[in-house]
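The complex appears here minus one protein chain, its other protein chains still in place.
Letters A, B and C mark the chains as written, and numbering starts fresh at 1 in each.
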Amino acid sequence: MKYQVRVRVMPRGGLLDPQGQAVEHALGALGFAGADEVRIGRAIELALDAGSSDEAEKLARAMCDRLLANPVTEDYELAVEGR
Amino acid sequence: MKYQVRVRVMPRGGLLDPQGQAVEHALGALGFAGADEVRIGRAIELALDAGSSDEAEKLARAMCDRLLANPVTEDYELAVEGR
Amino acid sequence: MTETVTPVTEAHPFEGERPVTSEVVREHNLNDLEYERIVAMLGRTPTLTELGVFSALWSEHCSYKHSKPILRRFPTTGPNVVQGPGENAGVLRLPDGWAVAFKVESHNHPSAVEPYQGAATGVGGILRDVFTMGARPVALLNSLRFGPLDVPRNRYLFAGVVRGVGDYGNCVGVPTLGGEVAFAPGYTGNPLVNAMCVGLLREDDLITARAEGVGNVLLAVGSRTGRDGIHGASFASEELSAESEARRPQVQVGDPFTGKLLLEASLELITSGLIVAIQDMGAAGLTSSSAEMAARGGVGVEIDTGLVPTREPGMTPYEILLSESQERMLVVAEPGQVSAIKAVCTKWELEAATIGHITDDGLYRVRHHGLVVAEIPGQRLLDDCPMYEPVAAEGSAAVARRAARPEGRTGPSLSEALERLLDAPSLASKRWVFEQYDSTVRANTVLPPGGDAGVLRVPGADFGVAVTLDCNARLLALDPYEGGKAAVAEAARNLACTGAVPLGVTDCLNFGNPEKPEVFFQFVEGCRGIAEACTVFETPVTGGNVSFYNESPTGAIDPTPTIGMVGLLEDVDAAVSSHFATTDDRIFLAGTTRGELGGSAYWAEVLDFVGGTPAVVDLAAERALQRFLVGAARQRLLRSAHDCSDGGLGLALAEAAIGGPYVSTGTGAAIDLDGLAPGLSPEALLFGETGARAVLSVAPDRQGALEALAREHGVPLAALGRVGKPDSPFILKLGGDTLSWPIAELRSIYHNAIPRRMRPAGEDAADRGD
Partner (left out) sequence: MLRVAVVRFPGSNCDEDAYRAVQLAGAEAHYVWHRDPSLDGADVALLPGGFSYGDYLRAGAIARFSPVMAAVQKHADAGGVVIGICNGFQILCEAHLLPGALMRNDRLTFVSRPVACIVEQTDTPLTCALRQGARVSLPVAHGDGRYVADPATLAELESEGRVVLRYAGGANPNGSLNDIAGISNAARNVVGIMPHPERAIERLLGNSDGADFFTSIMRWPAERMPADALATSDQTRP
């Protein structure tokens, strides 16, 4: 079966996120008051062949651990959906 | 009230996504068969002060339209949660 | 714990702080002798905050406790030295009121953990070291070492480091003009990332990092302080092991945009005369910058960590003092200037906060919202760290390696050997690397990367500056003394090939664990060689960096003291490039060929044999060659000059004929080596690594003048052949044979050697291997 995997890879909490900081400033300058704690990471989408949703999730996790997220600097979350 | 906004900005379908392609190759090389249609975009998270969840969503949409996504090349999706 | 005597100073534990036990002391990498000194100095048990301060300042990285006595042997003075060692960067005098500031730093351990950020923050740090002197950074260089590229993790580190070096320098807008990359098994697990920066200033604008003036205030300028890199200095001062991995500091993330704003703001603060002193908060962050600035000025200092802007709430004084968050500067100023300083910072969108002041009691005092959490005699904090001179004894393995010969190994044909050398990643074109670095921004680049040295003009002046960064670690592994000499000689030769007079040196001494006798031997002998060569060349050492403990579970790295050198081209318009340019120009070899193959690239890369006795470096011959090259450039006798280093004459000739990285085709050449050095085997003739040699090309009508000049300098000159028409073959006659290649074929081998071993960008993360 085909599954759709969506991964969100974010800079680990506590690490400096210069992009997030710059965007936070820019939002303020644009008059969007009240936006803060801006963090910027990567969104990854992919299609996956797997026997079950569990298997798809396990596979996706392995992909994140090995390639999609940098374990030294990033955390990830993922969601799997049948399609 | 404080809301947590999560935005996913993806390269528009049809545009070349060299990063997605590279990751797809790399997944193959690592032995993850069956992963395809890899696309890579940006994940943005921020905290927002707003009177209601609707207002928060409206604000977040405005931020995307003006700054967070490039209307020429990107599509976005967002989710708002109270916190 | 040691008995408490009469306290000399008073400090209070911060709330919730762990008591200082012997275990806590050990965790802080302080030995018994060191701890006893601390207790004696304070007359009491230190607080945890104080222990953290000592641990950072008495780390190898900050205290140079294993290297100081040896470093004193370097020549550091000379008529052109404006600022010698001890400041953030050395400064040398140039003509017309100009001066050049330059410095090299290692970022090896951070890059082993996170190659991209480790390398990027290394570049950020070295930029700050140079602009704190009041100099505008105008060139970057980098020296890199990795394990072989057939190991995936090495590819990952290489790709990440190059991207990190590039992204930071590119974003700040400082061109990268040179560097080197080499690959050898000893660097697997412990890559080397050395970054060098060169800046220009008006000598009048020089500013040093001496805190002066009791009552003057301290300001923290730039990024907020986070929990990044706490204990980075101690991390850099121990071997990489599974244990250190677990305790590794939180990764420091570079913010080149803020780095650029900080550069502009700092230069504006310095040239406007608003400040007294300024220093980067580098290794050991606020602690080392404040303690060092105060000690240089002979004053006391008081800081309130509660006033330091932080990125996260709830940071302790310990964390704030030891954080290595990037893009921060410490500024000393008169109280009346604070508002003007803040206005400059605001213009550059930077935060500035007053965090302390200078006192007359000579104490290093830290408060946190008023509570004194550390109070240490300031000068003794820096001076009383015990100095060590470990045992130095050459390892028997090195002796055996030097005595060994590749007996019984038969090499491939000469022509295959040359192709293999051109294809060896350590010798091949580094275009894959320097193409990722902006080398032309600021529009002053006269000679970009890809030749012997980078050359830039000084805007508005006739003169220019040449820069290079070199080391052949294989030679040092076999004979550290000769290898040390060779590294300096190669750097000077590279400069002289462009026509520049070598002026001075900055060095990055990368070695293993100095507590091992065989490593300390390498260090002492390597430094002896460097000192001797610098003395003969009259190129004082104006600064540098020592990086010890470059070891991984597989052992120590090869000793790798990289030599950064700057030179002066009086007439920058006369700069000489490395590549043949014009059909029918005459090709010469300057210098004597003796055919030494010990430690050569030919043995290592073609015969897979690392050993032998490296060539003895003839410093007088090197000096004569340098003078001859500079004179020839000045008289505009040369069309090209390329030094012979690893790979010997064969590689130098091929590189010159292959042409620059972006010409559409090389020139080719017809070369006859019979008669050059009768009696040598063809291998020794072609690939021997005698120093003090360079391959030159000359317009036919300048040949006579060149020969006369060579005689004047006592430099032997041998005619080897002629430059071909564009795209003509590369022909070598030697030992009765004629070898010939289409130049396009050699060009393709040379430029594709690295790309063909690497994955495309984006796929390289697949090699991370964890």
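The criterion applied here is as follows: contacts are C-beta pairs under 8 Å (C-beta built on N, C-alpha and C of every residue); 3 or more make two chains touch, one makes a residue touch a chain.
Just so it is clear, the model here is predicted, and its values are computed rather than measured.
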Visible chains in contact with the missing one: A, B, C
Residue of C:170, C:190 or C:578 touching the missing chain in the full complex: C:170
Touch criterion as defined above, residue of B:29, B:47 or B:67 at the omitted chain: B:67
Given C:437, C:602 or C:730, the one touching the chain that is not displayed: C:437
Hidden partner interface residues of chain C, rising order: 163, 166-167, 170-173, 255-258, 260-261, 348-349, 434-446, 457, 459, 572-573, 661-662, 760-762
Chain not shown, touching residues in chain B: 11, 15-16, 18-19, 22, 42, 67-68, 70, 72-73
Chain A residues touching the omitted chain (full complex): 18-19, 22-23, 26, 29-30, 40
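Convention: only the chains that are shown with their structure count from here on.
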CA centroid of chain A to CA centroid of chain B, Å: 9
Chain B and chain C: spacing of chain centres that average the CA atoms, whole Å: 41
Residues of chain C whose C-beta touches two or more other chains: 765-766
Per-residue overlap in chain A, given as positions that touch at least 2 other chains: 66-67
Chain A partner contacts - residues on chain B that touch it in the complex: 6, 8-10, 23-24, 26-27, 30, 32-50, 59, 62-63, 66-68
Contact set on chain A toward chain C in their complex: 11, 14-18, 21-22, 25, 66-67, 70-73
Touch list for chain C against partner chain A, complex: 113-114, 117, 223, 226-228, 250-255, 257-258, 311-312, 325-326, 349, 765-766, 768, 770
